[in-house]
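Note that one protein chain is taken out, while the other chains of the complex remain in position.
Going in written order, the chains are labelled A, B, C and D, and every chain counts its residues from 1.
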Amino acid sequence: MIVDCAHYRDGVRQHEGQLPLDVAESCVVGDGDFVWLGLFEPTVEELRDVGARFGLHELALEDAYGAHQRPKLEDYEDSYFIVLRPARYDDEEEEVEFGEIMLFVSRTYVIAVRHGAASELKGVRRNLEAHPELLQAGPAAAVWAILDKVVDDYQPVVEGIDNDITEVETEIFGEQEDATRRIYFLKREVIEFHHATAPLLGPLESLERGAFPTMDDQLRRYFRDVADHARRADEQVTAQRELLTSILEANLALLGARTSTTVRSISGWAAIIAVPTFLASIWGMNFTHMPELDKPWGYWIALAMMAVAVILLYRFFKRIAWL
Amino acid sequence: MIVDCAHYRDGVRQHEGQLPLDVAESCVVGDGDFVWLGLFEPTVEELRDVGARFGLHELALEDAYGAHQRPKLEDYEDSYFIVLRPARYDDEEEEVEFGEIMLFVSRTYVIAVRHGAASELKGVRRNLEAHPELLQAGPAAAVWAILDKVVDDYQPVVEGIDNDITEVETEIFGEQEDATRRIYFLKREVIEFHHATAPLLGPLESLERGAFPTMDDQLRRYFRDVADHARRADEQVTAQRELLTSILEANLALLGARTSTTVRSISGWAAIIAVPTFLASIWGMNFTHMPELDKPWGYWIALAMMAVAVILLYRFFKRIAWL
Amino acid sequence: MIVDCAHYRDGVRQHEGQLPLDVAESCVVGDGDFVWLGLFEPTVEELRDVGARFGLHELALEDAYGAHQRPKLEDYEDSYFIVLRPARYDDEEEEVEFGEIMLFVSRTYVIAVRHGAASELKGVRRNLEAHPELLQAGPAAAVWAILDKVVDDYQPVVEGIDNDITEVETEIFGEQEDATRRIYFLKREVIEFHHATAPLLGPLESLERGAFPTMDDQLRRYFRDVADHARRADEQVTAQRELLTSILEANLALLGARTSTTVRSISGWAAIIAVPTFLASIWGMNFTHMPELDKPWGYWIALAMMAVAVILLYRFFKRIAWL
Amino acid sequence: MIVDCAHYRDGVRQHEGQLPLDVAESCVVGDGDFVWLGLFEPTVEELRDVGARFGLHELALEDAYGAHQRPKLEDYEDSYFIVLRPARYDDEEEEVEFGEIMLFVSRTYVIAVRHGAASELKGVRRNLEAHPELLQAGPAAAVWAILDKVVDDYQPVVEGIDNDITEVETEIFGEQEDATRRIYFLKREVIEFHHATAPLLGPLESLERGAFPTMDDQLRRYFRDVADHARRADEQVTAQRELLTSILEANLALLGARTSTTVRSISGWAAIIAVPTFLASIWGMNFTHMPELDKPWGYWIALAMMAVAVILLYRFFKRIAWL
Partner (left out) sequence: MIVDCAHYRDGVRQHEGQLPLDVAESCVVGDGDFVWLGLFEPTVEELRDVGARFGLHELALEDAYGAHQRPKLEDYEDSYFIVLRPARYDDEEEEVEFGEIMLFVSRTYVIAVRHGAASELKGVRRNLEAHPELLQAGPAAAVWAILDKVVDDYQPVVEGIDNDITEVETEIFGEQEDATRRIYFLKREVIEFHHATAPLLGPLESLERGAFPTMDDQLRRYFRDVADHARRADEQVTAQRELLTSILEANLALLGARTSTTVRSISGWAAIIAVPTFLASIWGMNFTHMPELDKPWGYWIALAMMAVAVILLYRFFKRIAWL
């Protein structure tokens, strides 16, 4: 589905509404012109049509059909193919959702193919159209704006995971519940997020070092800024992985400690009941000559001895903190 | 066993059926000519014969006899020796099966020696013969097509392992069974798969950077595509290893938690039976003066007290969730 | 909030008290002149005003608004943007507190923007003003002095953590308490500290290798000294992380050993009470012909046998160290 | 002890039997000549004598006295000093035994000093003497042949360890025994083997890249082959280490699972005996009015109820798989 298609000259959109593809194809004439085409989950036919009109490379097109690529930046003589993995954190499910954005970029066009949910770009285009001084830099400006959006959107994901880690900490240290399942799936999300974002650092750093040879220094600094944010997200995710590994270990130790506590408390209670039972079994013996059995106060003394045993044991186990 | 042997000129197969070796040997005359020879688990004699006819290097030949090589790319002045490890996932056994493909490549020949199961190349040759425009590039095109097949076949392996990981997760978090054995052997497969595929990245990247000096830019992009897919498989396998390590840890914690639960529930039931047993032992004592023993309702009150004790204990342990 | 603003010429402060911004802006005329401006948690308006007056780059300014940056060194043609993360150890809470210092540096100004607690710089300026021979080197001297302060302040943090590690060791090996919670949170602090300080090494090493091209060799050695101290802190933190991982593992083993000890001691006591209970149950049987029951000494012998059993069992379990 | 000493010219041994040292010393006159001297655990005097005759460097000689060196390749202007660590697997003891081979190599001599068991070189010399076309290449050919032997001998070690790993897997997953001790010592062997062989890769790769400047391309390919085999052994050992770590973890989980199973089965049996005991204690009470006590069938009903309780409990515990 074509989401928007517009012709820009010197940073200014040349028309209201969406340009038909065949007009777009032909309206790039000068050096300050370029077309920005946005597609959302296009059919193979749509992609093939766009590919033919703009002369996109077959291999790049194939990658764009089949989603599930790793982030990368490939150059094809006079054009670039960029794959990004935008992410969104579903706090309800504690899951990171990934979208996909493929960019075909040359001097005269930016074609953005989006897959999945977390890949909304409408706001990016609107913002950029409001800053003609940036858009003037041509397709590179659009690439920067998209990258900036994708990388900035990693931050809420990192923060969402941070919140969940804090919750898990409270859970295991405070409420004494077994949070193994939650820790594991959180770690799983972190591993997946890391593997989806880490390969982005390479492409970003080549952009930072100037993969677009025509890009001016000013813009390169903007790419450096994006790379810096990506590095920051990456470092935070690495720290989160380490934390979750430690939490899993701590959880194991806490479980062991809790079992130990349970065993002690059970044993205490078992002793408290075993001792009076033993006393009762003594006076249950059938010896003919057990003088206390015939005493009128015998029974009451027996019950009292049991009560005293229970109380002493209870206080003893309280003192050694087994109960 | 010779599987197929054909002479190609300008990307077109020059004949139907299989060429005898002595004809093949001699029919390479121009620059657009090359011979593509396919062997499946050849005897030492067959290999030696082929080696003599095409002048293959002794060291490369030795590697081709003895299988179980690591993926590599070696250059011998005017020819290359490439070792690949195709893989297939046996979902039944949860095992990765490895084959082996050795390629001897020069400007005038491609000799593919295959070992093991997961190394079928017939489809590759057929596809390529259907695209003379690709085959025109000569032996490098055949090498690319074989590499592409091998690397693309890693994807189902990765996905098969992914499925099994999901199953294992369900097993340990849901059905509460001990999946240690399964997790271990899955991890073993992943480690083996990783060690069989990771060394491929080096050779692929040297091909990407142009190990064939005569290879044109167009084809180099195809090799880059293959390298990219290999890198993706490699990253996925790395993530799977981390997941399996976490699963093993989570499994340990779950086992601990389960033992803890069992111990609590056992202790609860033990208490429920110990208390009435203690009561019975009291009234089993032989004191002469135990007034309640002579009351007609004594026995029934005793039974009632035991029942009440059982009910109270049961509700208590239910409330603290030990039962 | 502007903390201080001063104009220096040839290493000497040109005036008492704080210079108004509009004077500061204009008073830099010669090569030995520079302005050192200190801001503490400035409002966006203050920052924007300063940015406009001194021509600071928009991207750097944005970073300075929003704190929570990673340590870095970015060059902007004729100026540098440096981010530092000073740290302080709160021994009470066993927490590392982080501040943030952003430096905008050119030949004619040093603008230090501070956030958070552990970022006091007043002493740095005072010390430097007392050594005009250092300040003569211009803004680079101020940058060095600030870096030196930040990195030297890491040492007490490292030592604070070292103390707590020693305490935790005593706790788990000596007092036999479960220190899991404390170990985990200590490790968390170490991970956070490491991730806050490690990225500093890169910028420091580029300063050491001469990121300021106009910096003389003498000063470069001072930067090398700072880099060396940072590396040392980094290595110590790495060692602490390894120690804490080992402590967590040792803790787990100790817990296991303790549970084992508890189980043994409980079992010993259980046996000590089970044997005489069994003896009592024998003499509680109702057989008509149990000769010992009618003996006058029967009861006393029975009690004696129970006592002997208890003593023997007690000594046995003492000998095998279960009690 | 001098094992063999021979003079070679153009790849051919110039004499039968062993050459005395003083002859050997003097008989190298032309470019195709060299002496190959083999020593087995020589005394310090023997070594010093050889060192003086052939002008070996003092530092290299010192290393040759004292064995226990790490694999390395050092060049001394016109000669090389190479240290190798041959290995052999003692399957009985599950231990890797290491020998040591030191080579002093120049254009005119190869002096091989061997220590320990796994360093037999007689076969190497015999094989090489049977291939004068190889020996013609001079000392480098001898170095290659020795290296080839040492590295090829790593393969049986790797396979021996592989066998033991498979055995350990069967042991822990099948026979339910505690194999901790065996796993640990296997891992210890693997760690030692890895640390003895890994440093070899560096020297081998420098030989591959042509550390002998006079070595021809043909021979260099042979060294590449050796390096390739060494890399393969190294990768296999790395995989084995990972496997053994996983086995240790799996073993821990299995132990936990087994304890859990034991606890459940014990608890089941405890319940089965506790319930009838409780019933017996009820009818052991001394209430005057317990109607069932006087019934003729009372005892038999009581026994029957106990039996029923036992059967029901047994079936219940069987159903929940605790027994």
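Just so we're on the same page, contacts are C-beta pairs under 8 Å (C-beta built on N, C-alpha and C of every residue); 3 or more make two chains touch, one makes a residue touch a chain.
All values reported here derive from a predicted model rather than from experimental measurement.
Of the chains displayed, those contacted by the omitted chain across the entire assembly are C, D.
Only one residue from C:Gly38, C:Gly116, C:Gly160 or C:Gly284 touches the chain missing from this view: C:Gly284.
Summary of contacts with the chain left out: across C:Cys27, C:Ala198, C:Ala239 or C:Leu323, the touching residue is C:Ala239. In the full complex, the hidden chain is touched by subunit C at residues 169, 173, 217, 221-222, 224-225, 228, 231-232, 235-236, 238-239, 242-243, 246-247, 249-250, 252-254, 256-257, 259-260, 263-264, 267, 270-271, 274-275, 277-278, 281-282, 284-290. Residue positions on subunit D in contact with the hidden chain: 57, 59, 63, 69-70, 72, 74, 76-77, 178, 180-181, 183-184, 187-188, 191-192, 195, 199, 245, 248-249, 251-252, 255-256, 258-259, 262-263, 266, 269-270, 273-274, 276-277, 280-281, 283-286, 290, 292-299, 302-303, 306, in rising order.
Criterion: only the chains that are shown with their structure count from here on.
Shared contact partners of subunit B and subunit C comprise A. When the CA atoms of subunit C are superposed on subunit D, the rotation angle comes to 145 degrees, reported as a multiple of 5. With centres defined as mean CA coordinates, subunit D is found 26 Å away from subunit B.
In this assembly, the C-alpha centroid of subunit A lies 41 Å from the C-alpha centroid of subunit D. For subunit A, the set of residues that touch two or more other chains comprises 249, 252, 256, 259, 263, 270, 274, 277, 281, 284-286, 290. Taken chain by chain, the contacts run in an open path, each chain touching the next and the two ends left apart.
Interface note: chains touch in the pairs A-B, A-C, B-D.
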